[in-house]
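Shown below is the structure under consideration.
All protein chains but one are shown in place.
Think of it as A and B in the order they're written, each chain with its own count starting at 1.
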Amino acid sequence: MMSLLALRDISKIYGSVKALQNINLTVQRGEWLSIMGPSGSGKTTLMNIIGCMDKASGGTAILDGVDISTLNSQGLTAIRRDKIGLVFQQFHLIPYLTALENVMVAQYYHSMPDEQEAMAALERVGLKERAKHLPSQLSGGEQQRVCIARALINYPMLILADEPTGNLDEANESIVLGLFQQLHREGHTIITVTHDPEVAELTERCIILEHGRIADQRKSRPISGAGAGA
Amino acid sequence: MFWRMLVGALVRQRRRMLMVALTIALGTSLSTAMLNVMLDVGDKVNRELKAYGANITVIPKSASVLKDLYGIEAGPGAAGQYLAEADLGKIKTIFWAHNIVTFAPFLENKTVLGQGGREVTLVGTWFDHSLELPTGEVAETGVRPLKTWWQVEGGWVKDDDPRGAMVGSLLASSAGLRTGDDFEITPPGGAGKERLTIRGIVSSGGSEDEQIFVPLATAQKLAGLPGKVGRIEVSAITTPENDLARRAAQNPKSLSLKDWETWYCTAYVSAIAYQIEEAVAGSRAKPIRQVAESEGVILQKTQLLMLLITVLSLIGSALGISNLLIAGVMERSREIGLLKALGATDGAILWQNLAEAVAAGIAGGGAGYFSGLGFAQVIGRSVFGSAVAVNAMVIPLVAVLVILVILAGSLPAVRMLLSLRPAEVLHGR
Partner (left out) sequence: MTKYAMFGKLVIHALLRRRSRILVALLAVATGATILSGLITIYYDVPRQMGREFRSYGANLLFIPAGSNQMLLADDLARAGGLLPRDKVIGIAPYLYERVKVNEQPLMAAGTIFKEVRNVSPYWHIRGQWPEKADGIVVGAEVAELLKLELGQKITLAVAHASTEKTLTVEGIVRTGGQEENFVFTDLALLQQLLNKEGQLSIAQASIMATEDELTALSRNVAQNVAGVSPRLVKRVTQSEGQVLGKLQALVYLVTIIILLLTLICAATTMMAVVTERRKEIGLKKALGAENSGIIREFLGEGLVLGGLGGAIGTVLGFFFAQAVSLNVFGRAISFQPFIALVAFVVSIGVSGLACLIPVKIAIDVEPAIVLRGE
């Protein structure tokens, strides 16, 4: 079975800054990968390229059999919409929409808003009672859970989480990590960026970026056979 | 640090600052244009109203009643029945000489058209006469600039053309005369028949349509009144009458010395008439109320209208500018929250914002002022065909306006700043 993601010689250059250099990486379906590395090492840049938010300066990236490095921005938008779920460190919720509506926005752009389904997603992240609250009325952990619900709502093939717990306290962090673990068990493919070795421990594989290169790769724990959903 | 932050904001938020400056420029430009136009509109419209012709008639003091009432022509040599042609130039030497737009002399005679034909009025006048003044200047006078509504078929008579004549349209059609025809007239005395050639037909919709117009010299010769003039019509730019002017019109001598001076040195139609009487010997100058009065009405209405439109546009610019400033502060609420979190006092943040607005205001205001002058000139040139006077008074007016608006525009911002709690702002998104 073909891997979900295959990066070959990916590089990204901002003016004179080489944010990424010759990245080679494959991610299997159902895998949970974590990316670590010091600040400025290119983690977000890599996530953006995988998430079709940005284009690489060189190299090829195959996502689910599609060469995304050759797509134009419309094509990228379509892939992003259909296959990717994004979770941000800064949550990025629309301030004037309620938790429920924020989830529905993703449905809206994907296909059809469905209130019941959105509510179910919120229930899953434990926020059923907070569905009608605006982001400013939610705690950071709650906002991040809304974000996760939003990322899940369209059944993405790949969930990308850039420092999802970076802004959270421990209690909320464990709730959020619990959610990811559950998603993983259900067979979702997940890539998380983190600074926390304990988080990396939870994942199957961890790559370490330094100065835009993969400096180290290690298995955190054996890849579970659960390739469900793929 | 204040400066570094200010410079940072100005340079790095160039687009936003540009926008503020642009809005201030627009507001200033609008205010400048409208204020300049408004302050000058009276003068401009006043000149346009000269299209209605004379607003003062000057007649000989003693002849006025007799002649008009009985239609009797006083015999030649009757002293005080006529004005002297030589005095005409003096009209342009009075205190308000610059307000005298133009004037024309008239000398009317009854005469008989053709062989034993009907009696008509023969009017001697200046048609288009460049009058040299004692000051060395040249004044454009005559009926052509004075009676702009005359429609002339054919051509105008030249003032040095002794045989040239213009005939009123009704008279021409009833007597079967056309441009180029010769005709004969006989003065009342019977002696001295004269052949004249029609250069043009005048149509005015008034009594002129039944009259014959000839150069003043010709009429003087025919009437035997060399150097004499029966009446002068003067078109002057005047200030609308007020109470003082009305009291003065009744009797200038009834005013106190101070009032009298004010009156004399204001371009009221009565004051100008009074000064003409002083200048032209043996004359009586009367304001023509039909023109003088109506001018005042139109002028005041126009000025009030422009004033109100100006006020509206000033309010509009003020709202526009303050609105954008508020929007700017809102946009930066996060940045401000952060600054507060870092320990900035409200005062410090306020100064920061104000300084930015002032910097944008100076740049925008300067550009706006000059583009406003441009707009004012566009209006002046295309509507009135002349430049709008640049009024220096506008500069402080607009400056004060912009400063007030910047302060007022920052006021809601200040309230917002003070009520802002950094934790909320930073958390809120």
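One rule holds in what follows: a contact is a pair of C-beta atoms (placed from the backbone, for glycine too) under 8 Å apart; a residue touches a chain by one contact, two chains touch by 3 or more.
No experiment lies behind these values; they were computed from the predicted model shown.
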Omitted-chain contact residue, chosen from A:Pro113, A:Gly166 or A:Gly187: A:Pro113
Of B:Lys147, B:Arg199 or B:Lys228, the one touching the omitted chain in the full complex: B:Lys147
Contact partner of the left-out chain, one of B:Leu131, B:Leu319 or B:Ile395: B:Leu319
Residue, one of B:Cys265, B:Val297, B:Ala387 or B:Val400, that touches the chain absent here: B:Val297
Missing-chain contacts mapped onto subunit A: 44, 48, 51, 53-55, 73-74, 77-78, 80-82, 84, 86, 88, 90, 92, 94-97, 101, 104-110, 112-115, 134, 150, 154
Where the unshown chain meets subunit B, residue by residue: 15-16, 19, 22-23, 26-27, 29-30, 33-34, 37, 41, 45, 48-49, 51-53, 56-57, 64-65, 68-70, 147-151, 203-206, 286-294, 297-298, 301-302, 304-306, 308-309, 312-313, 316-317, 319-321, 323-324, 326-328, 330-331, 375, 378-379, 382-384, 416
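Everything that follows uses one rule, which is that only the chains that are shown with their structure count from here on.
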Chain centre separation in whole Å, for subunit B relative to subunit A (CA means): 74
